[in-house]
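Note that one protein chain is taken out, while the other chains of the complex remain in position.
Coming up: subunit A.
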Amino acid sequence: MTMAGRTASRTGVAGAHPPPAARRDLGWIGIPLVAVAGLAAFWLLPDDLALLTRIAASALFVLSLDLVLGYGGIATLGQAAMYGTGAYAAGIAAVNWISDPFALLAVGGLAGGLIALVTGALILHAHGLTLLMLTIAVGQIVQEIANKARDWTGGSDGLSGIDPAPVLGLFRFDLYGRTAFLFALAVLVVALMVARRIVRSPFGLACRGVKEDPLRVSALGGSPKSYLVALYAVAGVFAGVAGALTAVTSGIVGLDSAGFPWSAEALVMLVLGGTGRLYGAVIGTAVFMGIHHILASSDPFHWMGFIGLFLIGIVLFLPGGIASGAGRLSALLSALARPGRDGGRA
């Protein structure tokens, strides 16, 4: 008892440093917030539903990247391989066999997960630049296969003629894109819930351990590579669903869906929003694509430059991404709210 008391007083001194805020986790509250923000956008911007739908599906893709990078530390520039595979799988299934939108998402998720499992098992023994190269190579291979298999994929013309059945047999995909957006938003919200569940699971904990120190994980008896491969596959499912969601809501799949630029853009959006926080993926995607949309129409020549400046600003002043700003703000506010407490000691 006295021992415990002594330790507590010692840590009291250590606690004079600001307590590390619960950084990773803005809490469950973020999920209803995303839903509410999405619905607000639905009412306020009825003419931009196509863009909003693309944002929702892209946010799901960036979320998959956050799972591998933010929670597993896997540096990748080939996440679009899984996205493209999911998009083509769903597209081909829609053109030939299935029309139920949920079944199409399942097909996309399965395809994305499988390709991630197989390629992950092959490449994840590598680290750093080698791994980066290998992920790029996988993306190029998937894109090349899609290009060559013209009969199935439409090659460089893209795959069109995807005509999904009404959602739940009730809601048709209308011309205005209302159903498409609400469908995409619902899928994104559910995916966020699932992702949050996974990162807070024993598996998520182990993956964070691998991200920080794989050798320490093996000293606890774990096999770092099997965690990484499993995480890569799980994220592949998310990316595949995102691809399928784009195919279902837009009706077309193009070669660029598996391309290197799309992988790189996802990384930019994730870093912008903040890695390892889940919501950072949504915020980064919405901000990036929103700015892109506004600037590209008002100033088609210089918008890339503005995006670049914006990115530099974020990286310099908010190194944890936009989502970290919320955490810092709340830490600042709570520090201001009780100036006397730690001040006496300082």
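The criterion applied here is as follows: contacts are C-beta pairs under 8 Å (C-beta built on N, C-alpha and C of every residue); 3 or more make two chains touch, one makes a residue touch a chain; residues count from 1.
Heads up, the rule we're going with is that contacts and distances are computed from a predicted model.
Enquirer: Among "Chemotaxis protein methyltransferase CheR", "ABC transporter related protein", "Xanthine dehydrogenase family protein subunit M" or "Branched-chain amino acid transport system ATP-binding protein", go ahead and choose the protein name stored in UniProt for the chain not displayed.
Expert: Going by its UniProt entry, the chain not pictured is "Branched-chain amino acid transport system ATP-binding protein".
Enquirer: Write down which of A:205, A:312 or A:332 is the residue touching the left-out chain.
Expert: A:205
Enquirer: Which of A:197, A:302 or A:328 touches the chain that is not shown?
Expert: Checking the options A:197, A:302 or A:328, the one contacting the hidden chain is A:197.
Enquirer: Could you tell which one of A:234, A:272, A:287 or A:307 touches the chain left off the display?
Expert: In the full complex, the listed residue that touches the missing chain is A:234.
Enquirer: Can you tell me which of A:29, A:219, A:316 or A:336 touches the chain that was removed from the display?
Expert: Result: among the candidates, A:219 touches the missing chain.
Enquirer: On subunit A, where is the contact patch with the chain that was removed from view?
Expert: Against the left-out chain, subunit A lists 3-4, 6-8, 10-12, 14-15, 17, 19-20, 23, 194, 197-198, 200-206, 208-209, 212-213, 215-223, 227, 230, 234.
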